Structure formats: structure tokens, C-alpha cells
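Here the complex is missing a single protein chain, while all its other protein chains stay put.
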Amino acid sequence: MEDETTNTSGWAFVAVCVCGLILHRPRVARVRPVTNQTASVFSASPCRSCPVPSAPSAPSARLGTATITNMRVFTDYLWFNTAKRQEFVRITDEIAAIVKKSGVAEGIVLVSAMHITSGVYVNDWEDGLIEDFQVWLEKLAPAGLPYRHHQTGEDNADAHLKRTIMGHQVIVPITNGALDLGPWEQVFYAEFDGRRKKRVVVKVMGM
Amino acid sequence: MEDETTNTSGWAFVAVCVCGLILHRPRVARVRPVTNQTASVFSASPCRSCPVPSAPSAPSARLGTATITNMRVFTDYLWFNTAKRQEFVRITDEIAAIVKKSGVAEGIVLVSAMHITSGVYVNDWEDGLIEDFQVWLEKLAPAGLPYRHHQTGEDNADAHLKRTIMGHQVIVPITNGALDLGPWEQVFYAEFDGRRKKRVVVKVMGM
Partner (left out) sequence: MEDETTNTSGWAFVAVCVCGLILHRPRVARVRPVTNQTASVFSASPCRSCPVPSAPSAPSARLGTATITNMRVFTDYLWFNTAKRQEFVRITDEIAAIVKKSGVAEGIVLVSAMHITSGVYVNDWEDGLIEDFQVWLEKLAPAGLPYRHHQTGEDNADAHLKRTIMGHQVIVPITNGALDLGPWEQVFYAEFDGRRKKRVVVKVMGM
């Protein structure tokens, strides 16, 4: 009898440990291309005698019946090498594709030019307006003036000024898994000193 | 006796399962208007014989005595239909109210015009300066020029340019549950082609 009670208490211990182990079984976060830091989610299978629902799908995880959705941060880069010195390129679809790849359903995406003679802006996808922008920028920040920056051997001071007017980054909200843009909003890359390789960083953050 | 020990081991199992169930009892995230994605928080009541403190208040949750504060993302929209074509509207209080509604105490709020002939900016709440802005924008980006965009039937190219100068979005930091603004900072909606329904997205992110 003493053996049996010892056995019982031992069994209770095994039960505690098995439950503990099962409840805390780790789950590997999805590995993503480029740079992807996803807060590791964990999945918990129920103790065999507990009425806990079935396994979760990413990005949520269940601990018993509790769902924990963790933060995701995802990074990608877009490369440009425009044929002309000044060129505006629509990149809405590329941003949407990166957001989809990130798995973020609610959050924001930062789109930021990494070179200081190019910009990123949101406006109309209409060729006439794009020409208006270029004419207007030439008036506000003309090329060919005797800029001091040119004493360094550079000839692109106007590109630095133009990118300042247009802005070098935008944040697009992500709602229900999609870019939360207005009816005519389009994301553009604005090159003011192209014909060489340049980069835009796209940082997705949310859950 | 065998029955009783069996009963005991069964009791041990029940204890394990009851504890497991209680510890992992889910807690429904607060349902919010519009779009609200809150990482579900979970609450854990103590095992009846364990000295674990009482239940938590949102947005934190307790697992035993450990507090887990999860990420929150909250989305809302502001609508505008200005009487005049060009109008600047202070929206600081509306943004603060949305942040309060979100429950986010630490994070950021993105305020972004969803129409490409309006903007959002932060500056002084002083009528003289607002008039200065409007006079200045008319000088930098005049209405009535033969813009190419007008060949599409539009007459608002200057509104696209003006909103580019003013900016179409701002991020306001949220610290200790409030907008972390400087002494004179105010958030404004800048309409350059009004007299119709337009929208601003407000995306709160934090914890």
C-alpha cells in the first residue's frame, strides 16, 4: 500500500510535468526572407484530459484557450536604377506585396528613400500631374545654380532640395491585411539624380 | 483502499486539469468600434490553494503574478466636408479622443489624409499664421496656371502641390496615455479642394 500511494504521488508528479511540457511546447516562428523578426509565438496542446480547443494558425498562438498575437517587424528593400536622371516610379504594388509577405494584418509600413537625392511621396497616378510636379520643382529648386555644394565636385544640390519638397518617406497604414489608402492615393519613388543604383527601405510593423 | 488510491490519483489529475484550465482561461479582448485589433490578453485566476494576487485590469493580463502587456493597433477615421474650397481645421482634440479610445498608453498615432488634395500638419493655432500659410502657399503653388493635370478635366493641380508643401501626414507620439506634443503644437487638417466629403485615417499603435 505504501508503494501504491508513493506510486500515486509519483503519478501526480508525472501528470504535472507532462501537462507542463505539453503546455509549454515551443513553436518555431516562421522564418522569412531578408530580415524578419517575429516575436516567437508558442503553441500549447491541451493536457489530454482537459477540454481545450484545437491548435491555432499563425500568427496567433494558443495557451490553453487564450490567444496571444505577438508583434511582427519585417524589413525589405527596393532597388532602383532609373534610365533618366529624374524619374517618378509608382511603387504601390511593390509595397503591397511586401506587406502581404510580412504577414502583418494591422499596423504600418514605412517606405523611406535611403539616398538623399531621391524621395518617396503619395499622390495621384496621372501623367499630367507628374509632369506638373517636375516643372514646379524645377521652378522652386532649379538645377544649374552656383550651389556651394558643387564646390565639393557634386552637381546635384538641386536634387537634395527637390527631395526635401517632395518628402523622403511615407507611412502607409495597414488595415485588415491591406494598405489602407484613399481612392486615389498611390505611393511613388521620386528620383532626382538617377542613372545609378539606389535603394528604398520598407519596414513593416504590426501584428 | 485501491479504489481510494485510484480516486486519489484521479483527484491529482483533476487538480492538474482544473489548475490548467483556470490558469489558461481566455479573456475576450475589448471589442472596439471601427477596426480594433488588440492582441487578445488573457487572465489567469490562481489555483485555489496558491497565493497568487487578484485579477488584472486591461490592457495587462496576469499569468500567475506575471504581467503581459500586448501590442494594440486601433484604427479610426475622421470625415470632413468643408464649406470653403480651402480651409484649415484643428483636429488635436479629435486625435486625442481616438487615442484615449484606443487604450494605448505608450506608442504612436499616425494621422494621414486619404485624399491627395488635402494635408495634415502640425503648427501654431493662431489665425494670423494660418492666413500667412495660405497666402504663402498661393505664392509657391498658385491656382489658375495652365497645369497639364487640368487636361484631364480637373482644375485642382495647385491643391496637389499645396498639400505636398504642407505634408499629408504626421505621427504624434503617445506618452503616459496622452499626445506627447510641445507647448504650441497643434494638429491641423488642411483642405485645398473641399466642399466634398473627405477622410483622414487615424492609426494608433502601441501598448
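Letters A and B mark the chains as written, and numbering starts fresh at 1 in each.
Everything below uses one rule, namely that a residue touches a chain if its C-beta (ideal position, glycine included) is under 8 Å from a C-beta of that chain, and two chains touch if they have at least 3 such contacts.
No experiment lies behind these values; they were computed from the predicted model shown.
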Among A:85, A:101 or A:160, residue touching the chain not depicted: A:160
Touch with the omitted chain, as defined above, among B:71, B:98, B:113 or B:202: B:71
Contact with the hidden chain (one of B:87, B:106, B:138 or B:154): B:106
Residues in subunit A touching the chain absent from view: 1-2, 5-6, 8-9, 12-13, 15-17, 20-21, 23-27, 35, 37, 39-40, 42, 63, 68, 70-71, 73, 75, 110, 112-116, 140-141, 147-152, 157, 160-161, 163-165, 167-169, 171, 199, 201, 203, 205
Touching residues (missing chain, whole complex) on subunit B: 1, 4-5, 8-9, 11-12, 15-16, 19, 23, 44, 46-47, 49-52, 60, 63-71, 105-108, 121-124, 126-129, 131-133, 136, 140, 165-167, 170-171, 173, 175-176, 180-185, 205-207
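Here is the rule we go by: only the chains that are shown with their structure count from here on.
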Separation of mean Cα positions, subunit B and subunit A [Å, integer]: 18
